[in-house]
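A single protein chain has been omitted from the complex, and every remaining protein chain is retained in its original position.
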Amino acid sequence: MEFLTANLPYILAGISVGGQYALIAIGYTMVYGILRLINFAHGDVFMVAGLVMVYLTTVFPMWLSIPMVLVITVLLGFAIERAAYKPLRNAPRMSIMISAIGVSYLLQNCALYFTGGLAKVYPQIPWISKTVTIGGATTKMVTLITPVIAIVLIVVLVIFIKKTKIGMAMRAVSKDFETSQLMGIKINAVISATFIIGSLLAAVGSMLYFSNYASVVPTSGAMPGLKCFVAAVFGGIGSIPGAVIGAFIIGICENLIKGVGWTTFSDAFTFALLIVILLVKPTGLFGEKATDKV
Amino acid sequence: MKKILSLILVLVLVLACAAGFSGCGGGGEAPPSGGDSAPTDDADTGGEPAGANEVVYIGVFEPASGDNGAGGKQETLGVQYANSVQPTVEINGVTYDVKLKIVDNESSNDKAASAAADLVSAGCSVVLGSYGSGVSIAGGPTFEAAGIPVVGITCTNPQVTEGNDYYFRICYLDPFQGTVLANYAFNELGIDKAYCLSKLGDDYSGGLVNYFVDAFEALGGTCIEATFPEGNSDFTSYIATAQNEGCGVFFSPVSTEAAQLIVDQADAQGMSMPILAGDTWDSNVILQAASGKNVNITVTTFYQEGGDPAFDAGVKEWINSDSANLSNNGGDDTIAAVTAMGYDAYFVALAAMQKAGSTDPADVMAALWDTTYDGVSGAIAFDEIGDAIRDVAYVKTANVETGAWDFVTVQGVE
Partner (left out) sequence: MTEKKDKKEVLYSLIGIAVLLIVIIILEKTIPSTSILFSVLKKGAIYSLAAVSMNLLNGFTGLFSLGQAGFMLIGAYAYAILTMPVTIKLSDSVYKYYDCIVGFQLGLIPSMIIAGLIAALFAFLIGLPVLRLKSDYLAIATLGFAEIIRAIFQWDTIGPLTNGANVLRKYLDLTDVTLPFSNIPFPPTLFIFIVAGICIAIIKMLIDSSYGRAFKAIRDDEIAAEAMGIGLFKHKEMSFIISSFFAGISGALLSMYQYTVQASQFKTAMTYEILLIVVIGGIGSISGSCIGSFLFIACNEWWLRFLDESSNNILGLNIMRSGFRKVVFSIIIMIIVLFFSKGIMGEKEISIKRMVDRLRRKKPKPAVEEGAK
């Protein structure tokens, strides 16, 4: 019990970060599942969503800004796919990945240009920025509601993929790209839908994340982005529950490691975990065994 | 075939080296004289041109982006304001227009060398900067190799000037600042356990924490040290550790970027212990972050607003006159100590050039040792290492209601 009270702040922070990572990791895992592309720009989309919020709230009231952020982020994700990935659909995999790195570079540099290199303070969203005390630990409301929101959204998403027509198309495409095309699935619509869902969740994730850590810089998205990708690989890339569990594990471990005092290694740990899982079970916790097409 | 190829290749390379030999023998002394060929010098012999003044370039080596971007911009503002106050300098009866050449070192040690090279190639007579010790240490050798003197503005780590004759500075040093802060925490606040947080690989915060710990433990206190990696934005774990360990003060002399987050998260986690920091925190960024929150922040710094009312009024008017200045200063007209320091550094540079009677970097460097200047932040003179002789620091605390700094005391080390 004493252990719990002493470590409660770390665990709380870990669960909350884990929930935020989960929302971003879904974007990675879905895109990878369908396009076999590590969308390096996804972390930067998350950062841009944060910046858009900062700029919008200086003009519009909060209740209007939140939906606008969601819409703008979705449009951004959609535009990136159309402009940077679609033209390369038949190019080698490496080209698309490099295009993703290029987009990430572009988004960061644009952010640098517009912010003038200064950190932007994220606006306080009423209610979720409120301070609460739980079990002797004081924290923000957002810490408590993040896992709830994350899990609700993920359940909705899973139902969406299982039940709707477009969800079924997504599953088909991720199983076999060419065959599903032959079956009459509109491949571009499916891919766009994937990016739209990924960006939408990243936008929600960014609101929760930056409410907790209220400062946005151009490189804010880089590290969370990489970690979320690791979470997606850890859970088995292509698997949504896997990504969520991976994200929570990484979030909690990272904070516990900081609590122990090994702060130098809090980032490195994530990668060590990745390498271990890749070597022991290359398909991740819940990944399906991919068949090698010769 | 391969053998022949490699043989010929080696032969050519040897020949090329030999060519390098002969080339070198003729001009062995070429590298040191490189600094002289700055464009400004050509004008010296040209006599008085009709109409236009001669131009002398002063380099401003400051971060405008990255971790220290906010502070660097405020420091640059001080230099720019000084330049607007006094845009010309008279050296040996010749009037020169002073042009500022501002480069952004991006708060990053690896970009510092190329930013410094940029200033060197622009032919600056003297360089001012930087905010943040790491970039100064990283850029120092480039200036040294080019023979251009640098006047450090607020780089407080001892390693900046140590062993680099070309680096001077007008601020106090970390051993002093760390001791002042330790004395303040132990004697004034009556605390014997401190939590010290620095950024991994950052010379400024790492150095300051190190000296603070030395002084604090010498007084009989205990310290818990921690570091955070670059790009970290989650400080909740650090704050939780500080609370769990029962520390009495949270010492985190980090960049303003991280400071915003620390202040915000400290408030959210209900951290009641005072936060102590060094000169970087003396910024309106911190005031804005702390405004209306339940935090107790105390910093040591170089200048307290009100120290020179004429200067204060001038700066405020100048900052408010241009929206770009206002946004570079963080959106309001609170005067950061680094702005005052930037202002003083500019005049120190002018004084050195006048004393040297030349704009040649080597002459300016020779004259800097004996240059003295009575600035808004106090009298400035250099010791034998090139450090400023300063023995007081201003202690001030953030008023979360008015959003301004409240002056506490002037502290020295006995």
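By written order: A and B. Residues from 1 in each chain.
Quick note on the criterion: contacts are C-beta pairs under 8 Å (C-beta built on N, C-alpha and C of every residue); 3 or more make two chains touch, one makes a residue touch a chain.
Values in this document were obtained by computation on a predicted structure and should not be read as measured data.
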Which residue of A:88, A:151 or A:285 touches the chain not shown here: A:88
Residue touching the undisplayed chain, where the options are B:85, B:145 or B:219: B:145
Sole contact to the chain not displayed, among A:62, A:75, A:156 or A:275: A:275
Chain not shown: contacting residue from A:170, A:190, A:233 or A:256: A:233
Subunit A residues touching the omitted chain (full complex): 32, 36, 38, 83-84, 87-88, 91, 93-95, 97-99, 101-106, 109-110, 112-113, 116-117, 222, 226, 229-230, 233, 264-265, 267-268, 270-272, 274-275, 278-279, 282, 294
Touch list for subunit B against the chain that is not drawn: 1-2, 4-6, 8-9, 12-13, 15-17, 19-21, 23-28, 30-31, 34-35, 37-38, 64-65, 104, 108-110, 113-114, 117-118, 120-121, 123, 134, 137-138, 140-142, 145-146, 159, 162-163, 200-203, 206-207, 210, 227, 229-230
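One rule holds in what follows: only the chains that are shown with their structure count from here on.
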List of subunit B residues in touch with subunit A within their complex: 63-66, 69-70, 73, 104, 106, 200, 226-229, 231-234, 236-241, 243-244, 256-257, 260-261, 264-265, 267-270, 285, 288-289, 327-328, 330
Complex contacts: residues of subunit A adjacent to subunit B: 6, 9-10, 13, 17, 112, 116-119, 121, 131, 133, 137-140, 212-215, 217, 219-220, 222-223, 255, 258-259, 261, 263-264, 266-267
